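This part shows subunit A:
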Amino acid sequence: MRERIVFAFDPFVIPFTLGMVFIILYLSVGGFKIIAKLSAEEKMKLLKHTFSFAIFKTLWDIIADCLLHIKIFKRNIRLGYMHASIAFGWFMLIFIGHIEVMLYTPQRMGVLYYPVFFRYFVMKTHETLRGDFFFFLMDLFLLIVLSGVGIAIYKRFRSAIVGMKRTTKLRTGDKIALYSLWLIFPLRLFAESFTAGISGGSFLTISINRVFNTFATNESLIQPVWWAYSLTLGAFLFALPFSRYMHIPTEIFLIWMRNSGIRATSSRDGYAESEIYSCSSCGICIDACPMAVKSENSKLTSVYYLRLMRRRLPESMNHADKCLMCGRCVEMCPVEIDSCKLKVLKREEEISEKRLRMAYLSEVHTNVNKSDVLYYAGCMTHLTPVIYNSLFKILQKSGILFSFMDKDGSICCGRPLMLSGDTYSAKELIEKNRQTIINSGAKTLLLSCPICYKVFKEEYDLPGIEVVHHTEYINRLLNEGKIALNKSGKSFVFHDPCDLGRGSGIFEQPREILMKAGELRFASEERGKSHCCGGSLGSLSLDKEERNGITKAALATLFENNPDELVTACPLCYKSFKNINGKPTADIAQIVAEQMV
Partner candidate 1 sequence: MIVEGKKKIWSEYQKDIPDDHYFYVRSCIRQNFFPASEKVFLDIVRDRLGLDFFETPHHTTCGGIAYHSDSIPQETLMTIVARQFALMTEAGYENYVCSCITSFGIYNEIINTWFHYPELEAKIRELLWEASKREFKIPKSVVHASDVIYKLRNKILENGKYRLVNKNTGEPLRVVEHIGCHYSKMFPSKGVGGAEYPYVLTGMAEAWGGTVIDYPERRHCCGFGFRQYLVQANRGYSLSNTHKKFESMAPFKPDMIITNCPGCPYFLDRWQYVIEELEGKTYGADSKGIPVFTYEEVAGLVLGYDPWDLGLQMHQTAVEPLLDKIGITYNKEDKYKI
Partner candidate 2 sequence: MNRFGYRLSPSSQIDLDVSDNSLFRQILAGEPGISTCISCGSCVASCSAGVFDKISFRKALHLLEAGMDTEAVALLEGCMMCGKCTLVCPRGINTRHAIVLIKRKLNKG
């Protein structure tokens, strides 16, 4: 193997080289900017992480997520293969290309374009096993990539094949990058095939070279094909920052930062920026988003929010306000972008020092009857007294003494304020409630509202006090034998409230209770995939009709197996469903109270 071109240069390398230089500069500047945006503390975290053993985990995560796309494999094999074949295949082509340069033309190491156009610049002098092995590997990975590209092209026209109902709409940058990407590998195949007679090749390139030789031996075709190959590469590289493929380099950054323990603290800090650019616009969140049940609302999903954020368009605010914060898109996102957090941060930035003050807080007393169990209904349960009345029946039957913290009116738990972006005011409420809870001397704080539950669990500093949702608590009472249920002939389906299921990981306890109460039927989308009821306080601007549409869609998935009754464990879900559901709707406490022995 030796060089066949003097000076190892041909003008066709220029488009690629320019593109490569551009993208290297772009990524360097971008990377520098992101790091510059990090706080000193965050930079320190990043540094510490980089020089710790944990970095190996990060490297593995990068390989697993960015090259092998294991998460997507788990979701859908074909979709996973499509991503992995292109990413990993391409990576191997680059990697082996560099090895070839290192072995055969070490003097050209470091020449940017050389590994890419290696087969143009060299000629085969004699056959070796080693050479054939590398040629084989190169052809093999090219074939793998081509198969992935094939699926990708097919997916563009029929997305159902990879298990997606809807995909994103492309923008100009995306289109240039996409079509370039489609063309890169077929053109590489042709380019390498055309020169296979000179440079040598393997099963793929040699065969095509032979086939073409039979009708076109004209070597003047070689130049145009290599030009085309370089041009498409250049086009791809230039379009990259303006396309969704920017996610490829950014995601590496994101994994690195995330594993360092860095999180977004504003809608546009370094971490947020890398999350925004890590979105691959795969569109999985479109199917995940409850708002997208109305097809014109697809544009409100996270992928489009991130896209608006990239373009720094003010409409992103409307998107941030609409989001229900159900977390379904976060749950399903292959890149694990916490778009809900980004949207809350966006809302936070709209609140200023002039926020509304809660002057009365200092006047409200924090005394409550002392008892081991303290029950807090919260604002929403006050609108659904049937829930706490049922719960009180259960507690009385169990012989548990409790006190009712907000009997005469609630200081809100603070979560609705946090969701609206007013974290500062939320903290005031949290502190007030915290004092009351601590003053009560309770060991257990019992809640019937998952919205409250999540915030009490995550934001309240309550040492020695167990925060428990009534589903957990009732299940415990049943298991301890303090109460028992008559099993009825009724069949139930359980709706996982977002903040209880996805938000707090409570999936089993309500189901265990219901299995004791009757027959539990499954819903097609449940547990982590449960649909939002539509009532979520997370959304600030969604109107009544849009919410009703979401509620209906959720009901449709819940009633697929035709249960007698819908059971949930959240006052807001209960209220959302009750008026629209044609069948009975109940809170789990009601079921237990009714069927208690």
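In picking the candidates, the idea was that all candidates are chains of the complex that A comes from, given by their letters.
Please note the rule applied: a contact is a pair of C-beta atoms (placed from the backbone, for glycine too) under 8 Å apart; a residue touches a chain by one contact, two chains touch by 3 or more; residues count from 1.
Just so we're clear, the structure is a prediction, and the values are computed from it rather than from any experiment.
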### Task
Among 1 or 2, all from the same complex, single out the one that touches subunit A.
2
### Message
Could you list, by residue number, the parts of subunit A that touch candidate 2 in their complex?
### Response
321, 350-352, 354-361, 363-364, 379-380, 382-383, 408-412, 414, 416-417, 419-422, 425, 429, 535, 537, 540-544, 572, 575
